[in-house]
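Below is one structure; the comments refer to it alone.
Right, chain A next:
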Amino acid sequence: MLRDTLLVAGKDLRIELRSRVVINQMAPFALLVLVLFAFALGPDRNPLITAAPGLFWMAVLFSTMFAVQRSFSLESAEGLHDSMVLAGIDPAGFFAGKLLAIGCELFALEVLVTSGIIVLYGAHVKSPAELLVSGILGTVGLAAAGTIYGALVSGMRLRETLLPLLFLPVASPVLIAGTRAWQIGLQGNSSASSPWLGLLGAFAALYICAGIVLYGPMEDMK
Partner candidate 1 sequence: MKYIYAGYIIALAVLFLYGVTLMVRRARLEKAARTLEMENGRSVLRD
Partner candidate 2 sequence: MSTPAIVLKSVVSIVGQFPVLAGVDLRVERGEVVVVEGPNGAGKSSLLRLCAGLLPVSRGEAQVAGYDLQEGRDGARKHIGLLGHSPALYDDLTVWENLVFHMKAARADPARIPMALERLGVGGRLESTRAGLLSAGQRRRVAIAFLVARHPEIWLLDEPHASLDAEGREMLGETVAQAAAAGSTVLIASHELEEALVLASRVVSISGGVVVGDGVTAASRIGSRAGTARFGAVAAGTGQILAEHSLHQDLLQAPVQGTDQEILRDSPQGLRPSEDGCNVA
């Protein structure tokens, strides 16, 4: 299974390096979201800073959806999907590979958005540990849930509208916990962050297991 995971992830990331969709399109989009939020909340600093954690995770949530849609559009060509199924790739490996690829892309975007927030909003970070840990756990969780729903709707007619409808309610705990963890990261009293990180960790673990268990039946329904 690990073999297939690395194979699929390697392939996705290599395609990404070649086509540079994330760098050319999603990165500017993430920054654009930050700027739009600034317009929405007005120019003065303090509303932006207080809202910064929430804005960060909203930007990450939208990027997740784009990354998932992009990642599953690779295999949308008729022949490709058949050859993937025919090659007998272990479904869990395929899921983990996609998860890994989307996770890396998202993490890169998050680093960009964080620096964007620090620069644009002038937020200064007291304890970066919180940001890093919540960022990783949140990203893994979002990537896992996103991959499950991405696979579920791939091949369906109205997948563009179905994916947000299905994915966003499920991802809400990450938004809530992530925002709280981030707030603590910015304010610095890191003692209070343990329940939120625990929640993010639980979400990530739960959806990774769900993906590995459920991916088999999902695959052979195509």
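If you want to know what made the cut, all candidates are chains of the complex that A comes from, given by their letters.
Everything below uses one rule, namely that a contact is a pair of C-beta atoms (placed from the backbone, for glycine too) under 8 Å apart; a residue touches a chain by one contact, two chains touch by 3 or more; residues count from 1.
In this text, all values refer to a predicted model and were calculated from it rather than measured experimentally.
Chain contacts in this complex place chain A in touch with candidate 2, from the set 1 or 2. Within the complex formed with candidate 2, the chain A residues making contact are 3-4, 7, 11, 14-15, 18-19, 74, 77-80, 82-89, 220, 222.
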